[in-house]
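A single protein chain has been removed from this complex, and every other one stays in its place.
Right after this comes subunit A.
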Amino acid sequence: MRYNERELLSLARQPAEKAAEIRMSVPKKGNVLKKRLVKLVVNFLFYFRTDEAEPIGALLLEHCKITKEEENVFSISFIEEPERKYCFECATKEQCQEWVEALRRASYEFLRRSLIFYRNEIQKMTGKDPLEQYGISEEARFQLGAHRQ
């Protein structure tokens, strides 16, 4: 699958929602934990060798499951391959909890569900659709009751 790698690399250089040096392993033989700079930007998680400017890899965080494995370890796996896990060993359990929470909110799909929730709540409270003033009420991506996964 082709993709605009250049733009993805540019995204990796932008200010991050969260960034830290964390030991991580990728799902392959050995599962060795290596220290990486891990950076969350929009719905992508980039990981770099600690002294390099360009990421080694990127994970799109849609349809993924963030699991707290142990006190300071969490993993990311994807719906279609639940056994393949990217593991992250944090310095403290607090850091682990912060990352788990941040990553669970990092998907576009999560944002969409939040928006639909707020829109619905505001409409119930005030009787008005808050999106009307922006002229975007009819956009497919904002629809109430849309059963989205």
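Note that in this section a residue touches a chain if its C-beta (ideal position, glycine included) is under 8 Å from a C-beta of that chain, and two chains touch if they have at least 3 such contacts; residues count from 1.
In this text, contacts and distances are computed from a predicted model.
According to UniProt, the chain absent from the figure is "Sesquipedalian", selected among "Sesquipedalian", "Protein OSCP1 isoform X6", "BHLH domain-containing protein" or "histidine--tRNA ligase". Considering the whole complex, the residue from A:L9, A:L33 or A:V73 that touches the absent chain is A:L9.
In the full complex, subunit A touches the omitted chain through residues 1-12, 14-20, 41-43, 54-60, 62-68, 78-81, 95, 97-98, 100-102, 104-105, 107-122, 124-127, 130-131, 134, 136, 139-142, 144-149.
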